[in-house]
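Missing here: one protein chain of the complex. Every other protein chain is in place.
Chains: A, B and C, in written order; residue numbering restarts at 1 for each.
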Amino acid sequence: MSRVLSLAIAGSASAMLLLAGTVANAQVSDKPFEENWWPTEWGPDDKVGAPNRTTPEIVLKAVKLVKQGKVATLGKLYASDIPFFGPRMWHMTIPGTPTGGVFGNNALVFHDELLTTQIGQVGTQFDGPGHIGVRTSKGDMFYNGRNREDAYQRHGTGYVVGMGDLGVEHVAEKGFVCRGVLLDAPGYKGMNPLPIPTSPDSPGIVTADDVKGMLEKQGLDDIGEGDCVFLYTGHGDLWKNADWPKLSAEEKAERVKKFVSGEPGFGLSACEYFAERKIILTGGDTSANDAQPVSDVEGAAAPCHTEMQTRRGIWNIENLEFTQLLEDGVHEFLFVWSPLKMVGATGSPGNPVALY
Amino acid sequence: MSRVLSLAIAGSASAMLLLAGTVANAQVSDKPFEENWWPTEWGPDDKVGAPNRTTPEIVLKAVKLVKQGKVATLGKLYASDIPFFGPRMWHMTIPGTPTGGVFGNNALVFHDELLTTQIGQVGTQFDGPGHIGVRTSKGDMFYNGRNREDAYQRHGTGYVVGMGDLGVEHVAEKGFVCRGVLLDAPGYKGMNPLPIPTSPDSPGIVTADDVKGMLEKQGLDDIGEGDCVFLYTGHGDLWKNADWPKLSAEEKAERVKKFVSGEPGFGLSACEYFAERKIILTGGDTSANDAQPVSDVEGAAAPCHTEMQTRRGIWNIENLEFTQLLEDGVHEFLFVWSPLKMVGATGSPGNPVALY
Amino acid sequence: MSRVLSLAIAGSASAMLLLAGTVANAQVSDKPFEENWWPTEWGPDDKVGAPNRTTPEIVLKAVKLVKQGKVATLGKLYASDIPFFGPRMWHMTIPGTPTGGVFGNNALVFHDELLTTQIGQVGTQFDGPGHIGVRTSKGDMFYNGRNREDAYQRHGTGYVVGMGDLGVEHVAEKGFVCRGVLLDAPGYKGMNPLPIPTSPDSPGIVTADDVKGMLEKQGLDDIGEGDCVFLYTGHGDLWKNADWPKLSAEEKAERVKKFVSGEPGFGLSACEYFAERKIILTGGDTSANDAQPVSDVEGAAAPCHTEMQTRRGIWNIENLEFTQLLEDGVHEFLFVWSPLKMVGATGSPGNPVALY
Partner (left out) sequence: MSRVLSLAIAGSASAMLLLAGTVANAQVSDKPFEENWWPTEWGPDDKVGAPNRTTPEIVLKAVKLVKQGKVATLGKLYASDIPFFGPRMWHMTIPGTPTGGVFGNNALVFHDELLTTQIGQVGTQFDGPGHIGVRTSKGDMFYNGRNREDAYQRHGTGYVVGMGDLGVEHVAEKGFVCRGVLLDAPGYKGMNPLPIPTSPDSPGIVTADDVKGMLEKQGLDDIGEGDCVFLYTGHGDLWKNADWPKLSAEEKAERVKKFVSGEPGFGLSACEYFAERKIILTGGDTSANDAQPVSDVEGAAAPCHTEMQTRRGIWNIENLEFTQLLEDGVHEFLFVWSPLKMVGATGSPGNPVALY
């Protein structure tokens, strides 16, 4: 997740204090126990979640969607001036110019880059099992009932160096190969971008009914098991790959401010519908794919995050770019991607590939 | 490239000094000018290289290789204790436990990770246009005749913050969708792993003839335009994903030492053959995919690196793992992957997907 | 603190697991409440601790110790190969070669360095108010009764970006100017280095009686209010500044292993004596200045750390080098140093100055 309660975060200093107060308040929710979220259907040892649904049949069916032989890459640019949530950042330099060499009679020289960043949770970012949890009366609980304290990989000194069984490497071993479905909300609702929702009836909240309406309007078969569902809201076009490098620092700063001030996205009803249909991944062009700061559940923060990820192991990839697919009028494709096998990481950067 | 002249590097202090001496010697090679390496066939403005060869026909043909509906992820684990070249490293922590929250009545909490690393050149790593160059009498020249001094993206202060037109984001926009061919050298040569080559006639150097022999033995069609060619040497099994987390620190250290002491790989004759056949990517289970410290060209350091990458824009991905493909006896597959769109980076981490 | 329970840490994998078990066990101590550690004598708002004792009279008296006009710097070298506790590290590169320029007709160029490290807790390191605390039944309590949860400076997202009122900047505003007393334990005990203590009666534990004996043998006035007391054990000579850069990588690794396998240091009786005498700082040539793994208090881990720092605001600086002072036979000097004013940091690197 990248921008829970973004309005407060992007707001004034007093709004910051308000949120800080909320944080300190340490509310709990025991819904996970009341509703028996765990163990999941894949057993108490499972570390993968919904991608377990992928079968050879599903793969072969998805492969059939490749008809034109075209390829689109769906990742956004990573750079120091793109939008970030909170104190996240991207700091890259070139160590030495060049970094190394000269070697051999072919006079080889080379460059590396050196990067410091919250690697799994910046830019195009994937939420894995260790990212989102729920504070319960029994501790902070994550996917498949794992308490973070028990899960952490600790150095002997107590230092947490990774998420242990909640690490993304287990999902990354499996990967995502699926039928990709792109829902074009601006095309359906007649407004681009969708507005930032400030009330529960805002068109910026994409509901289950909206999903059904879009599928029908776009002439798509219903969502099916193993599918990956993507939402285009238009909000992410504030930092389109093609435009971004050409903008001035001032224009970038203004767009970042707008981008992080809230965002249209799925309401919980849409996510519940996807869960019923047994999808394995949500994705979209915003930083959370959850309507913010107001969703269709009163008082909840990014409810799709806890209900889909923590509860069901349906993962989420944020800040995707659909420009080429939209230009080509393509709403169904073979989606192929796997997170990086970073031991103990909470997520992963990515540049997924769509074939159609 | 990750381990040029690894023998010297992993060797004694005096070997280090020797290499340091070599570095200081600043030899040049004007082969790029003598042989008119530039502009490439895609014009002087091209920033992508060989992936330009990919056509819808090539994609559709490669997609037909998916028959069983199976998926393999080819990336290795990223962790602080895997092998690194020189002073490269992987340092990851979890900032705060948890990192943030609590938010909303769903009591959401979250974790991030914080990473410092040479992101494009550690673990499973992709060599993009800014990574490998040649020191000529006219400066350090990279893909398509770009002088690094002209290419660098500089902050106003002179600070180099990226590789400019040599950045990997241009290749990442295109991505790699191709017929993947896995060459099983141990199966062909009857030795696993292949030895580290210490003389030009070592079986650790995979030649053009070896390639033809393997294709025949494995019953594969010849290499074709747009293909991606992968070499299994067995050397990379020193840090197999399935085994690595179970090893002791001592065992890991010993294996790292062995892994970085040199490696079997392609000789230049094999690479030249691939270039003739117009492939777009080489890959393998070692850190360079170039035989080291001795190749089939006297005095050259990792000659495939300069001849394929700098000269022809045929890129390279290192430290892959083929365990599942080998177990399934699969040597031909649909390969789908794209580097991260990191502005100005020299390479990218990855976890490519094979479908078959 | 840098090396609590070092024996376990440096030991075998099973010892690691044992310690990991200890960590998970989450024992508590309510001694701070039972003994009314807070508020301290400087009031509930105090963020400085014992350095509050420093008066103009104390400063003027300490200044009188400068007789020869000589200067010694007491810091150790910072480098990537020095001993570290747990996963701490030092990673420094030069971004660009050079980093920037050329500017002006004076053709100015410049270099920076880029560093990633646990800045306050590596090498010569100072323990400030946010470093050491006690887990009580009411939470983790730090200097002057501050609960870490209340103290943290949080970004609106919940991200902890600093220690808040426990930050070292408050002590750094005050600094340390004091009579420095160097206790020469090897000279007193006739063994250099002192052994790593493995039983409570080990000569590697420096007791209150040892302190009195050393003061007498060295012809020094008793410890007084505002003093800074330093312990030479000889253990730190494993990585002497003058020798370190000349050692081979192998020799360094061996010495690091020895250095982190445990260490001689103060027993709690010595620290209690210092506290009675109202000192403001302890220092020494080891990574903790607390006898380890066995001290004179059964079952305690680095007891001087909690009793001096958390309870009394008597701070601690580790990994100092006394070579020049010892060569000059100097055991009393003007000590001048202040931590860096790093907002919210737990400690500070340093290179203190002794004048005599």
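Simple rule for what comes next: a contact is a pair of C-beta atoms (placed from the backbone, for glycine too) under 8 Å apart; a residue touches a chain by one contact, two chains touch by 3 or more.
No experiment lies behind these values; they were computed from the predicted model shown.
Colleague: Which displayed chains make contact with the chain that has been left out?
Modeller: Contacts of the unshown chain, counting the full complex: A, B, C.
Colleague: Looking at B:Q27, B:S80 or B:T97, which makes contact with the chain not pictured?
Modeller: Final answer for the missing-chain contact: B:T97.
Colleague: Based on the whole complex, identify which of C:W37, C:Y78, C:Y188 or C:F230 touches the chain you can't see.
Modeller: C:Y78
Colleague: Write the list of chain B residues that the hidden chain touches.
Modeller: Output for chain B: 4-5, 8-9, 15-16, 19-20, 23-24, 85-87, 93-97, 114, 116, 149-150, 154-159, 161.
Colleague: Contacts of chain C with the missing chain: which residues?
Modeller: Within chain C, the residues touching the omitted chain are 1, 4-5, 22-23, 25-29, 31, 54-60, 63, 66, 68-71, 73, 75-80, 86, 88, 92-95, 97-98, 100-121, 124, 130-136, 140, 148, 152, 159-163, 169, 172-175, 177, 241, 245, 297-303, 305-307, 334, 336-347, 349-353, 355.
Colleague: What is the set of chain A residues that contact the non-displayed chain in the whole complex?
Modeller: For chain A, the residues touching the absent chain are 13, 80, 87, 89, 91, 93, 95-96, 98-103, 109-110, 112, 116, 155, 157-160, 248-249.
We take it that only the chains that are shown with their structure count from here on.
Colleague: Please state which pair of chains has more C-beta contact pairs than any other pair.
Modeller: By contact count, the leading interface is A-B.
Colleague: Which rotation angle, from 0 to 180°, best lines up the CA atoms of chain A with chain C, given as a multiple of 5?
Modeller: Result for this pair is 180 degrees.
Colleague: Regarding the chain B and chain C pair, does the interface count as same (over half of residue numbers shared) or different (under half shared)?
Modeller: Mostly the same residues.
Colleague: Distance-wise, how many Å sit between the C-alpha centres of chain A and chain B, to the nearest whole number?
Modeller: Once rounded, the distance between the two centres reads 28 Å.
Colleague: Please tell me the distance, in whole Å, between the geometric centres of chain B and chain C computed from their C-alpha atoms.
Modeller: The separation of the two C-alpha centroids amounts to 44 Å.
Colleague: Which chain C residues sit where two or more other chains touch them?
Modeller: In chain C, residues 87, 93, 95-96, 116, 155, 157-159 touch at least two other chains, as defined above.
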